[in-house]
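Have a look at the structure below, then the notes.
Just one protein chain is left out here, and the rest sit where they should.
Residue numbering begins at 1 within each chain, and the chains themselves are lettered A and B in the order written.
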Amino acid sequence: MQHTFMAKNPSVLWFLLGLSLFTVFVTIFSEAVGSTGVSTSFLKTLGKTLCLCLVAIAMDVVWGYCGILSLGHFAFFGIGGYAIGMWLMYERTKNIVVGSLENNILPPTPEEVEAAIGTQIFGVVGSSEFPLIWAASHSLTLQLLAVVIVPGMLALAFGWLAFRSRVTGVYLSILTQAMTLALSLYLFQNDTGLRGNNGLSGLQNIPGLEAVSQATLSLWFFWASALALGAGYVFFAWMLSGKFGSVIRAIRDNEARIRFLGYNVENYKLLIFTVTAMIAGIAGALYYPQAGIINPAEIAPIASIYLAVWVAIGGRGRLYGAVIGAVFVSLMSSWFTGGSAPDINLGFYLVKWTDWWLVLLGLTFVGVTFFFPKGVGGLFDLISNYREKHQ
Amino acid sequence: MRSVLFALILTLCGVSAVTAQTLQSILQTHATEIAKPSRKTVGETIDAIVASGLPHVTEFLEQWSKKNIWQRSDGSFFVATAAGDSLTLIDVDTQAKTIGSKSDFKQLKPNGGVRRLISTALVQFQLLDPDLTRRKTAVAAIARRPEAAQLMPLISSIDGERDAALKARKIQLANFLSARFAKEPRDRIAAINSLSTDTSVEARAVLNQILTKSIGVASVAPQGNIAAILDPMVAPDQSYNALVEAKLAPTKQTEIDIRKALEANIIEGRIAGFPLAQMDDRLTRETAYSALAIKGSVPTLITQEVRDAALREHVFYELYEEPNAQITAAAEVARKSADNRVATAQFADLALDALSLASIFFLAAIGLAITFGVMGVINMAHGEFIMIGAYTGYVVQLFIPNYTVAIFVALPLAFAVTFVAGVVMERLIISRLYHRPLETLLATFGVSIALQQLAKNMFGTQARPLTSPDWLAGAWVVNDVIQISFIRIAIFILALLFLSLIVYILKRTRLGLEVRAVTQNPGMASSMGINPDRINMMTFGLGSGIAGIAGVAIGLYAKVTSEMGSDYIVQSFMTVVVGGVGNVWGTLAGAAMIGFGQKWIEWLNPSNTLAAQTYMILFVILFIQFRPKGIVALKGRAAGD
Partner (left out) sequence: MSTLLEVSDVSVSFDGFKAINNLSIQIGDTELRAIIGPNGAGKTTFMDIVTGKTKPDEGYVIWGEKSSSLLDMSESQIAQAGIGRKFQKPTVFEEQTVRENITIALKNPRRPLDLLFSREAPNTENRVRAVSDDIGLTDALDQLSGALSHGQKQWLEIGMLLAQDPHLLLVDEPAAGMSETEREQTTDILVRAAKTRAVVVVEHDMEFVRRLNCRVTVLNQGSVLAEGSLDHVTKNQDVIDVYLGR
């Protein structure tokens, strides 16, 4: 069956081929294999971009295919990051604490170790107690499960409530945005146990892999991100092919009609919403160890809107469109705001891109909505139409 | 009243008894005590001076406490001011001025304790001073540091007081003082009972003073006015610490103490026979420690059992400082009743707070209610219109230094600026995207980030002040608990004004009629000669203009930043959605619900506004599940489903 699916969806093969070539290419030029073509920090940027692509295709599935403009998927992304961050931070602090306690004359008791870890982690918010949500932070397995399950459960609960009462369209968007805002406000509080606005930091250091250089670690994470993106792409392409995909697109185009055909629209939406939230969580869990730090500002509603912007610019309703949008906008963003873009001297005014990039992005976005409602991916349609006409 | 009369008679008697004396002669009688006063004995001297009733007693006492009294070598006292080596002397009786040399005189320097006694004695004179300011100062001094001795003078000064406000204040203060210091318990209880209706901070402080208690521990309960016997097991560790502090029990070892003791007793890699490597467990450590204790090398381990036994053997109690149980009982009752009143007042204060928060939400959301509710257009840049309004106010203040004028220029100007901005945006963007709500949302979001960054480029990232005129700066104080700033009242009035204005425009004007027509059936409306383009443009401009005015209002009490819009946009959308889309009253209901809800949660969990916001949003999300169409829902086909 997989065979026929691949045969029916040649674009998936093309995408996988491109992704593999890109991965090999980056690997060859990475510092980990002794080259200087791709610096470690740029490698991290590339790895992070792949994670952003993954969350972008999840967003594309939920919005471009199913018509739910969720302004909450970056929150799921962040939750994934927090979930893995808790383990990273706990385990690393534990290693440091155990190391420092070794100088004691008496071997430390578990209570002493725990208290020292608590002080290390929660000292910044004036506490040393472990909150309940850290109960599983010692276990990589449990936190890895949390990466998928927490966003999934949140999406399931929220979606069940929202879809059941037929909240649709912009109302749903506003509601998801409210959810995101509530979550980020919650995380901003010091007493909720996730270090308030300090967030979780030092995530680039992987416990147990202290001996491995950052160059190599970054390469591994890059590979993992590429693998996750590839797998996610195939998964969504498989999911959206065939009759299931047909129903999903039908929900987007006319929800009432498909309901009168006997489909329980709510269940379909719930499935899509939850599954994409889980994938977003996975993307976040891969992203934040490469970023090194996560804080509540990452989850703020604006981030989820940017996610929608990427998908819209890339072209929604096609998976590769989301990838194009995420790559294009996030790389452009880091180029412009990183100060590497040349300033433009107008004679009377010096246009500094660090100041003007957001203005440009905002206006580009307006332009895309007007003139390229199908986004950059829409250009491919133009090309293929042109080809058909000339054949 | 009886005590007032009594005091009056006392003063009169004092005056008649000593008419023939001069002040100097009295001073000479007590010369040694005056020259070298001690806090313990000077009281008698001061009483004698005061009892003389001579005209210049007040000046003398004042100058004495100011260290301006000098004694001549022959022993007589003068008020003097030093200038270089010479002194300007004033006779204490005749007030005649003379000059003297410093070398003949010795300055009197009473210590702080004595000076305080002098000023207490002075108070009765100051309370009767013809100068109102001095009387006020004296009353304020008493209020600052009430003392038992001031009670009688204060009471006796009440009848003669001509200033009505000061008289009331004197009566109030006398009441406070008699609650604490009156001789007869009956008088005190009467005064205390009268405090039960007083919510002022002062009155509550008086009650708290009376009810001051100390926590103590002993083997048997002591005599005295015991407030309560405490159960030590509620917080056993703290109770034990109290026991340790009272030197009734040995210190309980902390984990660190145990560790240090163990470390100090390592013999050949073993502690009391236990190998060092086993010490990674709390219980083993305690066992080893106990073994050491048996050998006598360390004090006995205070285990939980030992601790509890020690706690059981002692009585933990709260003791009133006031020995009279009747008085403390009355004060407890009075405080409880006062607390209840304070709670009620706080509730009222909270309600006022909530009302002003609701007004702000309403102002921020009402523009949106028009564009989103009436036109069905999602404008993510609505928050930025609020910001533009606020910056307009800021710029106006740069040019017009008079804040009152500036505000009245800024309000219409902010409306005009955002109205134009709204119309431009409607023409350029929104009119091309009607019936594509999600795309409108995204395009206006693009405008939103562009505007935000533009504002940042123009005005910088730091917050800009929008100063309110002086007459808006104060607060309306109802009592010590209830007060509300004038700005918030102004915002409330502004909100009311806009509510009525919008209701008027929508229900009573041609424009409103046309807006409603276009909303309900654009095709029909245009066939009747209404130009939907123009109506949409006007409506959008109106909504945006109101956002601009809201911006000025919000800027007055919060800071103006480029990001202020995004703080309000989600709240505003929620206000509109919760209230019920397409209905001004709905927005009002939504703003009221969110404002009051948020304050209510803050009340349940004070000092955490973030948590209040979080839970309020969760509540709104849940609310929309059960009433998807909002509080004021349109039914049937008009709802447009």
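As a working rule, contacts are C-beta pairs under 8 Å (C-beta built on N, C-alpha and C of every residue); 3 or more make two chains touch, one makes a residue touch a chain.
Keep in mind that what you see is a predicted model, and the values were worked out from it rather than measured.
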Contact with the hidden chain (one of A:35, A:213 or A:267): A:267
Residue of A:16, A:140 or A:239 touching the missing chain in the full complex: A:239
Candidate in contact with the missing chain, chosen from A:247, A:297, A:341 or A:379: A:247
Subunit A residues touching the omitted chain (full complex): 1, 239, 242-244, 246-247, 249-250, 253-254, 256-265, 267-268, 271
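Everything below uses one rule, namely that only the chains that are shown with their structure count from here on.
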Contact set on subunit A toward subunit B in their complex: 69, 104-112, 158, 161-162, 164-167, 169-171, 173-175, 177-179, 181-182, 185-186, 188-189, 191, 301-302, 305, 308-309, 312, 355-359, 361-366, 369-370, 373
Of subunit B, residues touching subunit A in the complex: 255, 259, 262-263, 266, 276-277, 279-282, 285, 378, 380, 429, 432-433, 437-439, 441-443, 445-454, 456-457, 566, 570, 573-574, 577, 608, 610-611, 613-614, 617-618, 620-622, 624-626, 628
